[in-house]
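Missing here: one protein chain of the complex. Every other protein chain is in place.
A and B label the chains in the order they appear, each numbered from 1.
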Amino acid sequence: MRSLVATYGRGLTALFCGLALIWLLGLIVLPQLFMLERSLWWQEQPAEAFALTKRIDDLYNEVSLLEFDRRAAEGEEVAQLEARIAAKRAEIAELEAVEVAPVRVYGLANYVKMSGLHFWIFVKTIFYAMLVTLLALVVCYPIAFAAAQLASPANAALLLLGLVVPYAINELLRVYAWLMILDYQGVINSFLAWLGLVDFEKRTWVPFLEYPGAVFVAMVYAYVLFMVFPMYNTMETLDRNQLEAARDLGASTWRTHWRVVIPHARPGIAVGCIMTFMLSAGSFAVPQIISRGTGGDWFSQLIYRQFFESFNWNVGAAYAFTLLLACIVFIFLVMRLAGVGIRDIAK
Amino acid sequence: MAAPPERRWGEAVLNLYIVVFFVYLFAPLLVMSLAAFNDFQYPSVTQWRGWTLRWFGELARDVRLQQGLINSLLIAMGVIAISLPCGLAGALILTRLESRWNGLLYGILVSPILTPGIILGISTLILWRNLGVPGGLFLACVAQSSFIASYCMLLFMARLQRQDRTLEDAALDLGASNLMVFRRITLPFLTPTIATAAVIGFLQSIENYNTTVFAIGGQWTLVTEIGSRFRFGLTPVINVIGVIFVVITIVCAVIWTVLRQRERQMTIR
Partner (left out) sequence: MRGQNVELVDVAMRFGAFTAVHPTDLVVEAGEFFSILGPSGCGKTTILRMVSGFLEPSQGEIRIGGTPMRGIPPNRRPTALIFQNLALFPLMPVWENVAFGLEARGVDKPTRRARAEELLRLVALEGQGHKRPSELSGGQRQRVAIARALAVEPAVLLLDEPLSALDLKLRQHMRTELRAIQRRVGITFIYITHDQGEALTMSDRIAVMSQGRVEQVDTPDRLYAAPATAFVATFVGENNLVRGRITRAENGLALADTPLGPLRAANPHGLAAGAEAMLFVRPERLQLGPANGIDNRLAGTIARRALEGPYLHLAVATAAGTELLVHATNRGGLDAWQVGAPVEVGFAAEEAMALPTGPLAADA
């Protein structure tokens, strides 16, 4: 901090600290704290308050009924009805004055009361996200290795460019392209129909979209880049002579990878896995689109529905926090497994 | 120098794999692009009704999508305006701070990158709702900035670690004020990174769905509008947007490659 002041002076240093503080508190720490707080309470109405509310509702009904009568009434009946209406209104005002607002109750209920179904979805989401991560790792490893170690610089650049181009289009559109391929009357089924294997008329198409595999294929597709690039970055720094040396010493291809390449690329692999897991566990768009916006059983969709369909923000916050915890646990697990520190997680 | 047969086999398998992988990458793009030119009211390539450009015309008439694009651009500008200064401030502090708190601070400042996007959106929404600010463009901007600033910070840190600090000392020694050191020495050194960070921040912002969809409230961006159309009726207009993005990217990629090629030739000369 002293060197910052020495170079940029007190004014600029204060400005930097202020900006960093706004970001740290306003955009990172406080939102998370508020979300945590929100997840720890729910609203409850005391029993007598419930009765009171019901009485008020009844009175409103009576008033509207009397007003209806009054419009049809004539002569002195009018004054009589108006007096009764006034009396009812006075009572409403009186009751509303003592009506108590629902109270906040703090506790873990939002977490504990997660239904069996929701919990099952949560477990399934985490499990699927892990599978997606593993799949992406297996799919991307040879590509990263080829780009980093085997290809000539020009070919490597072309390879990386080819990787980037699909990312030009939005995640939604990327996944949507898969929807078109896997749909009931999509590209693959049409091909099968052309072969005579399925028949659209009899609806004997293969329902790819109903298999979890569809989500896997689309997710791996959507997040390859986040797996390839960190791995590529670390593999690129591996001295090619080391590979030659390993081969020269008689190591098989597997052994060379297991003993030389993977240990060297460990930080990159860790980062790739963390990013892919985080993106797929929290993915909202992919399951949403693949399931055509209908059901869908990804935890993120559940959270969305808590917020914007059930309007139960407290439960939604609790679910979101649960997901965050799962991601944090996964990150620490991977860092421990790979033996890398938080400092290595930088592109 | 003939490679042993085992290795040649290995390379052949790997090359084949790369080809398959790129088919996997590009086939969906092809399918999507083709559907944009199909004269059929649902996006499809299997039910081919002939070539047409009418979906491009439809896009030109689609006011909601256009408004979405404008909103996306507005948000992106805001995100750049917030993320660049914050990311730079964080990077400067982290590269200079010699304290045991350094690690913790770094961890917190990069954490938004490692947090699922929907959670960033939700937490921002909850905080600002408590302050009486409903979802909208402003909130989307704030929510996106939380993690885009982290990306910017990492970029700035990588650059600052290669900085020769004696340059700043030399400027001070020659009588420059602190402000002048920052303006004449530090900023020019960071200029390429500022440009990169702005581009990356812009793309990330335009791209973003998971965070935005929670924070946007009743407003919409290009991407959230596309997202909501998956529920309420799709037309190939969506595909047209995809085609436009693909074309822009390929053009940019080609320009970039050509420029790099030329630069390389310049240095050889």
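By our rule, a residue touches a chain if its C-beta (ideal position, glycine included) is under 8 Å from a C-beta of that chain, and two chains touch if they have at least 3 such contacts.
Source: prediction; values computed, not measured.
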Task: Residue touching the undisplayed chain, where the options are B:Ala176, B:Leu203 or B:Ile244 - done: B:Ala176
Task: Positions on subunit B contacted by the hidden chain, ascending - done: 164, 166-167, 169-177, 180, 184-185, 188-189
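As a convention for this text, only the chains that are shown with their structure count from here on.
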Task: Distance between chain centroids, defined by C-alpha means - subunit A, subunit B (Å) - done: 18
Task: Contact footprint of subunit A on subunit B as seen in their complex - done: 7, 10-11, 14, 17-18, 21-22, 24-29, 31-32, 35, 43-47, 85-86, 88-90, 92-93, 96-99, 103, 105-112, 114-120, 122-127, 130, 142, 145-146, 149, 154, 157-158, 165, 168-169, 172, 177-179, 181-182, 186, 207, 209-210, 213-214, 223, 226-227, 230-231, 238, 241-242, 245-246, 248-250, 253, 257
- [ ] In the complex, go through subunit A and note every residue touching subunit B.
- [x] 1, 3-4, 6-9, 11-12, 15-20, 22-24, 26-32, 34-35, 38, 139, 142-143, 146, 150, 157, 159, 161-166, 168-174, 176-178, 180-181, 185-187, 189-190, 221, 224, 253, 274-275, 278-279, 281-285, 288-289, 292-293, 300, 303-304, 307, 313, 316-317, 320-321, 323-324, 327, 331, 342-343, 345-347
